[in-house]
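First the structure, in the form of structure tokens, and then the observations on it.
With one protein chain removed, the remaining protein chains of the complex are shown where they sit.
Chain IDs A, B and C follow the sequence of writing; residue 1 opens each chain.
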């Protein structure tokens, strides 16, 4: 049950509501986001909703049968829109493209990437500065100092940054230099990190765990939302299966399901999904047709020389062609929904 | 190594070739299809290909490093086209749509289905008469007599039949009433059945095993081809993973990979793939964008009353709209490849 | 619902029972096995069981909520025992060991194997004569003629044969030379083959599909049982997962579950399970401790020279030591259950 509170509610009125909710056997949690103030009550008993609905200070009340509440479309019927400023949005009305290298490598590489993005009218750039690596001896990213350079150059060019945050202490450190905090697949159930990101005012992109269920992804979003941050983007990036012909099983089935179950925007990462350069274009196009609101993809001036993930990274001419195809596919898909 | 033989080769010439191939440590198998005559030689030793290439009776010779040989695109550079007669083809040049009920139920149901297909200019109908069922107590199909009625009505309307064959003895029984033999996911590695289908002159549609790898699907095709039948269609229909939010993980990643590795047409079954009615349209559209040459899907006059698979079956208005969207998506995809 | 009929029931009495069962909305199937005669009725309606229970010709009646009926322990409380003749049994009272090569290769190899088994007091030998192979160009077994030699030698030495049957037509051909028909993992849902094996009087060992659920294995057994054959052995042999460090994920969790859900004996194949020689002993011992009633394993005089599966095959000294350890582990496990 989601109880939306009036912004002017007094603490006495709130206490009464919490008391009444507890009395009927529900466990209440208070949630205050950028936009609104809620009591989330979890329980199973039958009761007459009017008993609570009549209390002073309540704007709205909804029963939500899903295990996740605030991210469920059963509650919020309109779609969430992420406003990144400077007229840059991620929503369900237009195709968002985020492109850039796997890892930030050097100032020159950032310059090249920005030039490529600007030439293609793309205003969001990806690029890792803290890299989760299976081996402790591998390159782990240029770190915070690299991020500062990355940020400075992007700000100067009106480009927003999406980059991975790996631990709680980085949230504050990175805050001023990031537009969208990305939670990587290995941290998909790092609940402390999700809690911390729920307390920032920056947008959060949640990658599905490589063996996370669709419901677990939505519960991860519930963590962020219930800690106070409504600006959440869901990202499908491939799961583990028995197949070894590609890197991950990009699970496009998740896209229409996430869009039906939730009001959050859904984007797809075909680079980590199928993970092989030849198949990025067909899978990105397929993602758009499955209903994706955006694509996040790896591009590099010279994929063969990229520090990481070169085998799944497009070069600029390949990427430029793909952007054009993606926009055409999105327009067609949109024309279907309008019928 | 694939050695294509002259059609006029004498048996003495053939014996010499087989002898020479064996001498260099390769294991030769003779293959005679509808269209050509080959020696397939499997082995690992290094040798001078000219030693064999100069023998009389050889048209062409190719080394193929893939574990499958005749179905590999490393050997045959042009795409295989299935000619079903009456100007009906499955190939890589146009979108093939196969639609119909999960199970054939009654003559009336066949009539309704045919009327629906004709109204939509679709010329291939699916419909099971032998049904593989997990429980021995479930409905197992109307059988051969039902197939005869199905066939008669389709022939009268210029419609081709795709239906599942479950065992070797059915191949001959069903032969005259079938245009495409479908091998179901549970028989994906029923090698005796594949052998038998390699000896028919009818086309064969191979469904990927629900935990079969892409390579295993291609090896299943190699069974059919090496027994003499070149008319093979590959079908992705979903694999098993840990996710329980849908019926199967429709693995569209397989589509561009199969198209790159093989010269055979590739179709996708979104009905068994995602397995939930609401998501058939987005996944079918995504399949086309991933490169599918065709879609096989379940439609029924009244899915709620279908004997089997109603939850994944579209009704006629839904299907009619989807056909139109599929053709538009295919046209767009084709325009990209032409660039 | 399982209705056990009197052996002296008249056809009129049976018709009345079938009629009454249908009247309450249940779908009746008649089953006649080596040992008894049943009506299996599947349905969901609530009804007063006495209405049927009082009809003449009924010995016993049980409601079974499992999707499988005759193989469920909810119905049959005693354990099924397979009697292979000559005082050789597979049951839940003693450890059954089945050993032998992956493939039958030659008369000499059979002789060596038999000598090894006799020296170790083992009376069941495995050995494939029809081999399911991923590639059509691989060795596919010595076939029926090889089986006849295999059978003759085993009969002369009081040893029972377990060997794979791949298709319906082989059931009759192989019948006289086989003691236990093995259904391989790729045919785990070859329902026509299961039907045919239900009509023989030989025991059947069902291997779990490499992506078959525990319930699907039990339903496969239900196919055999409901066609008339109660002599069924279940075999866990490894499933497919994302892990690539071994051949298959031997799923010992299935063992205690199968033993609780069913009354059939359960054996384990560690050779195909973990699939690497070094780990056969620990996994075989673990299987016994998980509750396995038997072990089927690959041994060869010289695994390095075996035609197939050498990397997972033990040599004779390794196997001899393992048999001894297995019996000690089984004795210990049995002592626990007696507490």
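What we mean here is this: a residue touches a chain if its C-beta (ideal position, glycine included) is under 8 Å from a C-beta of that chain, and two chains touch if they have at least 3 such contacts.
Because the structure is a prediction, the values reported are computed rather than measured.
In the complete complex, the residue from C:71, C:235 or C:274 that touches the missing chain is C:274.
In the complete complex, the residue from A:186, A:277 or A:327 that touches the missing chain is A:186. When the whole complex is considered, the residue among A:38, A:223, A:279 or A:316 that touches the unshown chain is A:223.
As for the chain not pictured, it touches chain B at residues 211, 240-242, 244. One chain is missing from the display, and on chain C it is touched by residues 211, 213-215, 239-246, 249-257, 260, 273-274, 278-279, 282-283, 285-291, 321, 325, 328-329, 332-333, 336, 339.
Looking at chain A, the residues touching the absent chain are 27, 29, 40, 42, 67-69, 132-137, 166-169, 186-187, 189-195, 209-211, 216, 219, 222-223, 226-227, 240.
In this text, only the chains that are shown with their structure count from here on.
By number of C-beta pairs in contact, the leading pair of chains is A-B. Rounded to whole angstrom, the centroid-to-centroid distance between chain B and chain C, based on C-alpha atoms, equals 33 Å. Here the spacing of chain A and chain B, counted between their Cα centres, is 39 Å.
For the pair chain A and chain C, the distance between C-alpha centroids works out to 49 Å. In chain A, the positions touching at least two other chains are 211, 241-242, 244.
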